[in-house]
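With one protein chain withheld, the remaining protein chains of the complex are depicted in position.
Order as written gives the chain letters A, B and C; numbering starts at 1 within each chain.
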Amino acid sequence: MATIRVQREAFDPGAEINGFCTRNPTSGGIATFIGQMRDFRGESRNDGEVVTAMTLEHYPGMAESQLAELVKEASGRWPLDDALVIHRIGSLVPGEAIVLAAVAATHRGDAFAACAFLMDWLKTRAPFWKKEATETGACWVEAREADEDQAAKWKR
Amino acid sequence: MATIRVQREAFDPGAEINGFCTRNPTSGGIATFIGQMRDFRGESRNDGEVVTAMTLEHYPGMAESQLAELVKEASGRWPLDDALVIHRIGSLVPGEAIVLAAVAATHRGDAFAACAFLMDWLKTRAPFWKKEATETGACWVEAREADEDQAAKWKR
Amino acid sequence: MPAASLTVLYFAWVKEKVGLGAEAVSPPASVATVSDLIDWLAGRSPGHAAAFADRKLIKAAVDQVHAPLSSKLGDAREVAFFPPVTGG
Partner (left out) sequence: MPAASLTVLYFAWVKEKVGLGAEAVSPPASVATVSDLIDWLAGRSPGHAAAFADRKLIKAAVDQVHAPLSSKLGDAREVAFFPPVTGG
């Protein structure tokens, strides 16, 4: 079980989710998360600079193995039927999906928890780095402290 | 903001999610939940009777207004950009989506929490009733105590 | 003073036991709460009696808002009875 993909090509979140549902017809609950590339920096469109493009760098090999590790950890914590993680690398334009996480389980509580867990750990452990291009130049995105806090919540 | 649909026709979860993402290009995080009709009763395919079809009855008017109420409550609790709830009524066959909830927000934590909240309250407050058809006859699905517990978690 | 007309709706197995999905009724003035209404409705037919035999299983909505059985009817125009919901 579980599918991990790190890819340069854009993907279609809806088509991926439908495929995931079809592959798991006996799972009552499917929780998913889609991270989209926004066209501004910061908290809102009004106070942030316009972002025109993004480059996602990754650590080949470790990116895939870390994602597999996260899915394995999630599967140990909740009774899951299946999981899917797709992460883009390379050049992205605003509106494109950066990441998709999907979890199938009998009970929705498990699906939700595992999906949130996957994203929280992915954000702090999967070796990907975002560089945003704006009119004034390109800039590496800084890690958010809130992400560390959310990941720490799952420690045990 | 927010779209509520109660409908007899089958819907395409992936297409709905893609449309939702497209309508919310500035939302960094989209959390979704899909409830699928399973082809067995109980916890697993092995110990449950085979379910061949399902009928979903609803309280016209109140079903829609309760879903709108839940979305309003969620919007008051978390900073959301948009929400979508689609719920089937009438005849369903195994593998079809019964319900789709999608929430768009700047932060994934808010999107996850609001989506889980919507589903937990929907399960105990939205006036829909499932009747499952098996080889030995049709039977109204009984409410699960776990659903009450999960909904109570959000009380305040 | 003639009793006001009230629409009563039934859903799921409550509807099946009662044998109908909706009826217009005119309960006497002594029927003040949802619980009173159940008592009164239960006397209308064996089907009604069967539907309301165990009221721990019955949920109600007054004018399309969930309401405990102790709720006052007030000037309600629509009361619905149904088992705990099972959608989603």
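As a convention for this text, contacts are C-beta pairs under 8 Å (C-beta built on N, C-alpha and C of every residue); 3 or more make two chains touch, one makes a residue touch a chain.
These numbers were taken from a predicted model, which means no experiment stands behind them.
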item: Where the missing chain makes contact, among the chains that are shown; value: A
item: Touch criterion as defined above, residue of A:8, A:72 or A:131 at the omitted chain; value: A:131
item: Touch criterion as defined above, residue of A:7, A:22, A:52 or A:65 at the omitted chain; value: A:65
item: Interface residues of chain A (partner: the chain not displayed); value: 35, 56-59, 61-63, 65, 87, 98-99, 119, 122-131, 140-143
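Rule of thumb we're sticking to: only the chains that are shown with their structure count from here on.
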item: Pair of chains with maximal C-beta contact number; value: A-B
item: Centre-most chain, if every chain is reduced to its averaged C-alpha atoms; value: B
item: Separation of chain A from chain B, taking each centre as the mean of its C-alpha atoms, in whole Å; value: 23
item: Centroid spacing, where centroids are CA-atom means, of chain B and chain C in whole angstrom; value: 27
item: Geometric centre distance via CA averages, chain C-chain A, whole Å; value: 49
